[in-house]
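With one protein chain held back, the other chains of the complex are shown just where they sit.
Order of writing sets the chain letters: A, B and C. Residues in each chain are counted from 1.
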Amino acid sequence: MSIEEIFQHLQEKFGEAVRPGDFTSIDPWIEVGPEAIADVCRFLRDNPALRFEMLHCITAVDYLEVDEKKAAKASFVPHLELIYHLSSLTLRHRVTLKVMLPRWRDDHPGQLPRVPTVSNVWKTALWHEREVYDLSGVEFVGHPDLRRILCPEDWVGHPLRKDYQMPIEYHGIRAR
Amino acid sequence: MAQWLSDWLTLSPQWEWVAYLTVALLQAVILLALVMTAVALATWAERKVAGRIQDRLGPTRVGGRFGWLQPLADGLKLFTKEDLIPANADAVLFRLAPYLSFAPVFGVFMALPFSDGWVAHHFNTAAFFILAVLGLEVFGIILGGYASGSKWSLLGGMREAAQVVSYEVPLAFSAMLPILLAGTMDLVAIGEAQRGWFWNWFVFHDPFTFVAFWIYVICAVAGTNRAPFDLAEAESELVAGFHTEYSGFRWSVFYMGEYAAMAAVCGLGVVLFLGGWNGPIPVAEWLFGPASSTSPIVNFLSQLLGAVNFIIKCIIGVVFMISLRWTLPRPRIDQVMSMCWKYCFPLAALAFLGATLWVLMLPDGLLGQGHPKASTCEQSVMVTVERIETP
Amino acid sequence: MNVIPGVDPEDFSVTSETEVRTEELLINMGPQHPSTHGVLRVVLRTDGELVLEAIPHIGYLHRCAEKIGEKVTPRQFIPYTDRMDYLAGMNMNLGWALTVEKLLGLEVPEKARHLRVLIVELNRIASHLVAAGTYGLDLGSFTPFVYCFREREKILNLFEAVCGARLTYSYITVGGLMADLPSGWLDQCEAFLDQFEPVIDDLHDLLSVNHIFVKRTAGVGVLSRELAVDYGCTGPVLRGSGVDWDLRRDGDPFYTRMYRDYDFEVAVCRDGKYPQPSPPVPTEAVLGDCWHRFFVRMVEVVQSVRLVRQAIEKYRLAEGDIGQPIKLNQKLPPGEVYLETECPKGQMGFMIVSLGEAIPWRVRARSSSFCNLSVLPELCRGCLVADVPAIVGSLDIVLGEVDR
Partner (left out) sequence: MTGPDGMAILFWLFAIVTCGGALVVVLSRHIVRAAVGLILSLFGVAMLFLLAGAEFVGAMQLMIYVGGTVVLLAFGVMLTARRPLLPLSTTRDQWLAAVLLACPLTVILVQAALSYAPTDSVSAQVDAHSGVSTPVGMLPVTPARLGMALLGFSQDNHRPDGGEVSHGDSGYLLPFELISVHLLVVLIGAAYLARREVPSGMTPRDNQGQLQ
């Protein structure tokens, strides 16, 4: 089933919450509003015509140009993107969803952006969302046990953020 | 021998015990030497056989062509290694445990007949004594596990002790069949009963003893914590079971205990089921005439041939146990336990029942021609009754 | 389950009459542990022999390769992909190379494509040999481990002849391969394959049909189809649960184009039978248990041998050369691409986001062992302590890939 038909199905059900992303790129994607992501995912999984049973991975891409010189002519406004790759084993088709998030909630640095969790739709999201929270700093509302998974529990900061500074030392070990 | 020595020293009666004591000590030293060489041979064989099974050479450097001095090198290394006692270990028991696990196995060799006359002490109830002494070894394991002070070695010790204790029962049960067939518990008599061609061995006596033999093999392997049943080392978090905290000489005593137990159990199995010192073809009888001929030299030679037979069979048994270790994976603890109580024990009981019926219904064997000397059940009763009549 | 709420377990006076009070134990397996295949720490909450709950802790080998990806050009990132699944370096290189080639819209010449299939399938055999050997070790039999590593040595010697390295090859790169095969290498490879087939039967005798092995693995850690898909398990773990899914046949067209003229069967248990040159399935084996996961890998080795033989023929017939890799700091077109390839452990996904410079904006690695491991708590609930190494071994995880 092609990306347009999938978008058609979503449009009828969710209307405004779903916007056409870019259907011409190598991997076409659909943009979904942050608050509707959980319902869209549940619909994609349960609808007999779509049946996306497998969530491959959740990726967070941080768009922020750090050094001032290039910041002026950067082609994007600073924001955070969550990319969901889904696929269906039975109907053998793929789709990519994107969620646009502000880098910080209400632009207060330190307050992580909030997104409803999809771990109740696919259990694989349990660990993937923990990894995105750990490395990129996105808070998944409703996640049963949102802790750091790869970095130590008491690590400060989110390494994959563009403006992340490595701490000088960690428990007496010089890091920089 | 003691009598001969005391005459030679022309000791007056009340000093006679000196002769007996020296003879006893001499026998003990010979036995210890024998056990040590058996253990050394077993460790060397283990590494060589494991090598062959895994398509590699095994030790070749130490001493001569086939690395036969490797056990000596291991022994030396272990003696020179530091012998540490963990902090919260119970020092006294920690030191005692290895010897408590090695001594009983050494006791077994005392009652094991290597040839017709060659037995350190001719027990009338040798088989029963051996089974009793083998039971003692369990306490060394429990004590080793407990005295090491750590929760894991205690768990390992308990698990291994439970296995050894539960496998002793079918072991004893299957060992009873040859006793039944021979009518006595005296191993020399049991060996005697299996003289002649190899089909006189008890293992081929009837299908039930054949089954009992294989149950004996399984229980022997499990009873000495060997091969597929070495549960304690298996469990990932128990690491090496009860002897995790041991090192150096104390650990080597445990190690020797294990190999000596393996050799002892093989020896017992050989005497009970595989005709002890009687070779598959009765060469001794052809060469040296009937068993108890007069001249000591001939007598000695036939006993020597018997001993050689016995040792070869023991070696085959030990190699079999070693090859088991390097081919089979480990069953789980509950599978091992259920195999013991749900399969080995009932089968052993069934085999025992079958053997008794077989002996009663077919007193002189399937083909009608009798058994050289084996007294069947009623005969043993008759024999005992006559002996009672004449005080 | 047997801790009565509201009662302090240390208080001896209350002992429920129906129950001999057993103390719950927290056993800590790892991170340095003989049978957890690397630095994985599993905390087991057990009641006697019974495992109530298994909680894996990962992150001990986390090097944040994705952050480094934002500082180096794609060709310079190749050596980092080697270190993710260090038992299948070639597959990792191929995954990353194909992702960047998909972004560039690049097509490697025929000879290079066949050489890639040949090398990648050889590496799959080596990886599965390690999996089978260490699984034998987890269950206590040492000999299969020695046989497997003896065969793997021969494959590593072949790789050493090709690219000079034995573990981290960095041989397959963006746009092609670092070097062509040395002369006489193909005959050595064929000689290896000829003497390797009987060894597979030995491994089957030693492990797959060995009664004790079957008793230890059949019916243990049963993973149903829905649970496997739900947890995102892929590769032999997914196929072990009976899902007929192999990326080399059903994957992204850009990837399946590589295998278009090869015929092989997907190693999955279709109504009780596996692709044929394999021993029968034992009766106790339940679909989705440890035994099936192990057996799928053994059958895949046979299929990979077939693939390597076909690749050798096609490589000999293909004319032209293997082409040149792209320049070290070649500019990347702006765009976003995600591609998954079938690696020995499962589907390894790479994603690259570029804004038009030579250095990508964001690099993402989706690890198969990461998802396969996440199903461990589900499988270990209610099993015995002795089953945990069996289950962990059957998932065949590599911590380099889990932690990245």
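Here, a residue touches a chain if its C-beta (ideal position, glycine included) is under 8 Å from a C-beta of that chain, and two chains touch if they have at least 3 such contacts.
The structure displayed is predicted, hence computed values, not measured ones.
In the complete complex, the hidden chain is touched by one of B:G135, B:G196 or B:G248, namely B:G135. Taking the complete complex into account, B:L143 is the one of B:A40, B:L143 or B:L274 that touches the chain left out.
Mapped onto subunit B, the interface with the missing chain covers residues 2, 13-17, 20-21, 90, 92-93, 96, 100, 121-125, 128-129, 131-133, 135-136, 138-139, 142-143, 146-147, 154, 158, 161-162, 165, 168, 184-186, 334, 380-381, 384-385, 387-388, 391.
Just so we're on the same page, only the chains that are shown with their structure count from here on.
Chain contacts in this assembly form an open path, with each chain touching only its neighbours along a single line.
Centre-to-centre separation of subunit A and subunit B, using mean CA positions: 68 Å. Centre-to-centre separation of subunit A and subunit C, using mean CA positions: 26 Å.
In subunit B, no residue touches two or more other chains.
Shown for subunit C are the residues in touch with two or more other chains, of which there are none. Per the touch definition, subunit C reaches subunit B in the complex via residues 27-29, 33-36, 49, 136, 139-143, 146-147, 150, 206-207, 210, 212-213, 215-216, 384-389. Subunit A contributes residues 25-27, 29, 53-57, 59, 61-62, 75, 83, 85, 89, 92, 94, 96, 122-124, 126-128, 131, 135, 148-152, 159-160 to its touches with subunit C in the complex. Residue ranges of subunit C in contact with subunit A, taken from their complex: 58-59, 62, 64, 66-67, 102-103, 105, 227, 229-232, 243, 245, 250, 252, 335-338, 340, 347, 349, 351, 353, 355, 361-362, 364, 366, 370-371, 374, 403-404.
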